[in-house]
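To start, I am sharing the structure in question, which I have written as structure tokens.
Note that one protein chain of the assembly has been removed; the remaining protein chains are unaltered in position.
Every chain is named by a letter (A, B and C) in the order it is written, and numbering of its residues begins at 1.
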Amino acid sequence: MSRRPLVREVPPTSWYFHRPTYLRYMSREITCIFVAAYCVLLVVGLQRLAAGPAAYEAFLLGLKSADSIVFHLLALAASVYHAATWFGATHKAMPIQIGENFVQPGVISGAHYVVWLVLSFVILYLAGVF
Amino acid sequence: MTPMKELRVQLEVLRYNPDTDTEAHFQRYELTCPEEWVVLDALNTVKAEIDPTLNYRWSCHMAVCGSCGMMINGTPKLSCHTFLRDYEGTVIRVEPLAHFPIERDLVTAPDDFMEKLKRVKPYIIPKEKKPISEGEYKQTPAQLMKFRQYSMCINCMLCYAACPEYGLTPSFIGPAALTLAHRYNLDSRDGGRKERQEVVATHEGVWECTFVGACSEACPAHVDPASALQQMKITSSIDWIVEHLIPGGNK
Amino acid sequence: MDTISTDVAIIGAGGAGLRAAIALAETDPTLRIALISKVYPMRSHTCAAEGGAAGVIKPDDSFDMHFDDTVGGGDWLSDQDCVEYFIHEAPKELLQLEHWGCPWNREADGSVAVRPFGGMKKQRTWFAADKSGFHILHTLFQTSLQFPSITRYDEYYALDLLVDDGRCQGVTAMEMRSGQLRQFHAKAVIIAGGGAGRMFPFSTNGAIKTGDGMAMAYRAGAPLKDMEFVQYHPTGLPNTGSLLTEACRGEGGILVNKNGRRYLQDYGMGPETPVGKPQLKTMELGPRDRVSQAYWHELQKGNTVSTKWGDCVLLDMRHLGEKKINERLPLVRELCASYLQVDIVKDPVPIRPVVHYMMGGISTNTKAATPLPGLFAAGECACVSLNGANRLGSNSLVELLVFGRRAALSAIEHIQGLPASNAAALNTRAEETQSRINELFSRIDGTESMSALRKEMMDTMEKNVGIYRTEEGLQEGVSKIHELRQRYRNIILTDKTSVFNTDLFQALELGSMLDCAEAVTVGALARKESRGAHQRLDYVERDDKKFLCHTMVYHQGLDVPRVDYLDVVITKSPPGVRDYSGDHK
Partner (left out) sequence: MAKSHKPVVWFPFAAGGTVIAFFIPVIVVLTFMAALGHVPPGLSYDRMHAFAGSSLGKLVIFGVVALSLWSSAHRLRCTCFDFGLRADTLVATVLYIMAIAGSLLSAVYLLQI
């Protein structure tokens, strides 16, 4: 008798349960569901804004519900998680070499976080939060 | 002389022999080993003293030849660089590298990987040819460092076993081969990027990668294939823009 | 049995085999080349070489100096015509590798950087961090992928040469994944099968270095040359035997005994040089044979440190600082951290000498030709008599390249106008191999266990053919190995299946190692002098009157092999004194 290699198929619908790494990856990927849903909310908000003050006020008032709070919490968690994974990976996509050495990953992602925080505060400030 | 501490080791090894088996099954071995040993040492002891019919590949015992990749408790690892002390008190499950056909026991068939390596043209396609008598191509340390990390790949295929996209879509050229293309693309002596793009920029090339990152996590040589692939996605995208959106850009 | 017809068959796809294949393909693209290897090319043990490769390139260096270092380092047992050819080819080959993309370390101006190495008067070792062999091997392998005329037979285990009409015309090899035997009919055969360090229990060599190539040629009638010269590397990890490259000392690491004394000064390699300022060709940069021998003396004097891994001396690199260590010796740091749990930045590492390299091998001339027509050999399996009685670190990697290429050119010369071969006769030879395998499989009355036999061989080699040797010990070694060869005929295979049967391959490898081990012991017993790596406690002096010659060992079936001698080629450097006392005497 001779060769009879055993081919093991990857189960297409459940593979990500096999390793924690895969679960982490999938959780990063499914943040997009919440982000997408939130974008839909933004589009609706724009429509209301275009429809006049009454419609817009109603829209803002409509946000005030328990469901909406839960949804916002999920969207916030998803978008922050997305941001963290994104900043953590930019040094891979766009490494910066100065002379012989590469800028440390921590420095690049750190710089991103700083810009992020500043930007967020500016926006919050412009929105009159403080 | 301080005596060496010993560990009781339990291995659960996937066995498959095409001559006698229709399916793979686990076999358990128990033995006592010095605590500083690696999984490969334990396997070698099993083969020499318990079961000579157990088969696996190894050679260097110093994590450089790339022969001894296996799934250890579900994670792709070099068995010569996986320490028993990290698994104290547990059963260590040893399986052949995932995503490759099992030839026998822990021996897999790497044909697909070997074929893909070749496809990316992993050799210098010189920018300008020059005879040996004219000496070396000058390359500054900075130019060297640009690609050095990507030249460290030992072809152990752990990244292929780690990458789910390769498992799901076996036509994917995969992390190590693509990274090797990137290594030559980044080399100041090389002028072959355009040729390699014919493979790199296809569907089966970088675009099959969804940046899972498991390849880089698994890589024992710290090559970071995930980063190479991300960089190639960016350069390939720029290529596309130049070719399609800039008049005369596809020359 | 399937027959594969080819022009040149190469056995071994390490540095030497790949270099030969590329040279063949480049020189004559119409040649069909079969590259046969029992492991995938990049698994070959060339990948483990760390330190680097020597070639004259810098303006302050000269061919003469490289010549003198090599001949003196080899204790005048090198053939000087061979050394001459080698030193001139070396830089060309290293540049060729550079053109093929090898990531050599560089100077700030972009030229290739060199580092100091043991026994070398000048800095001339090209390096790629401490992974030089790895990069050489991968560069060669990847370069070879562009030549369609090279057909690889990966994981084919070569068994016997096919000899007919007084010339070598092919080889039999087993496809490991199917267990099928194939015969390769070739006009010329190049063996590049690597070393045989695995005869010893404690070795830097990978599992594949079992001397198959040497044994194959030896059984086919080609003599093995200078096999008694076995190099011990002074700095191996005491548990795994993994190598800590000579570059550790080249960069400034020092060796100390349990009293903190840099003991090398007591063995003709002093006076002491300042710590962290290594001086070429003295103290820690003495040649490997001397440095390893000094360890043995320290052990006798009770000056070694006793650790849980046995007796050791200490290699101290702390003063190099973390930056330099990470830059130049990252692999060394990693190896010590993971296998010994010692951080070389903070602590000295316990080390001891470990079997490393075979100076001896299949006898070849400067053209890489063996005395058997049609058979060529290169790399560690060959003894072209470059390394003499002691190889200088970083000459071997270049030897692979220089003589790998040379073997290819000689093979091309050989196949011009060759008479047609007699396929039927070759077939008969191949059938003999098949029967040998069949007999091994069908043997049911075997009583010897392979792993037990292997252990006895290793123990014998360590005990009787180690750093220092005696008449008595060698006598015992010869008769023990001879006995093991007889008992080997009685080993029993546990695994009798066909696919990737490593039980079978280990048995075959053991056979190869026993053949080589016998050549080593017999040669060592006959050489009643001390020279380079061959040190006898009962004949402590070098004896140029009687032994300025190569040992040639001929296979005699199951009998004790025949020993003969061949003169050393001396062209311009008469035997002299090996001086490693540095500049200030």
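In this section, a contact is a pair of C-beta atoms (placed from the backbone, for glycine too) under 8 Å apart; a residue touches a chain by one contact, two chains touch by 3 or more.
Everything numeric here is computed off the predicted structure, so don't read it as measured data.
In the full complex, the chain left out of view touches A, B. Residue A:Leu76 is the one among A:Val7, A:Leu76 or A:Ile96 that touches the chain not shown. Seen from subunit B, the chain kept out of the figure touches residues 164, 168, 197-199, 201-205, 207, 210, 233-234, 236-237, 239-241. Considering the complete assembly, subunit A touches the hidden chain via residues 12-14, 16, 26, 29-30, 32-33, 35-36, 38-43, 45-47, 49-50, 53, 56-57, 60, 63-65, 68-69, 72-73, 75-76, 79-80, 82-83, 86-87, 93, 112, 115-116, 119-120, 123-124, 126-129.
One rule holds for everything that comes next: only the chains that are shown with their structure count from here on.
If the chains shown are joined wherever they touch, the resulting network links each chain directly to all the rest. Centre-to-centre spacing of subunit A and subunit C amounts to 56 Å, using the average Cα coordinate of each chain. Each chain gets one centre point, the mean of its Cα atoms, and the points for subunit B and subunit C are 27 Å apart. Shared contact sites, meaning residues of subunit A that touch two or more other chains, fall at 1-4. Shared contact sites, meaning residues of subunit C that touch two or more other chains, fall at 177, 497-499.
If you check the complex, the residues on subunit B that touch subunit A are 16, 18-19, 23-24, 74-75, 98-99, 101-103, 109, 141-142, 145-146, 162, 164, 167-168, 210-214, 216-217, 224, 226-227, 230-231, 233-234. Interface residues of subunit C, counted against subunit A in their complex, comprise 177-180, 497-499.
Contact residues of subunit B toward subunit C in the complex are 1-4, 17-20, 36, 47-49, 52-53, 55-62, 64-67, 81, 83, 103-105, 107, 109-110, 114, 117-118, 121-124, 126, 130, 132, 135-141, 143-144, 147-148, 151-155, 180, 184, 187, 189-190.
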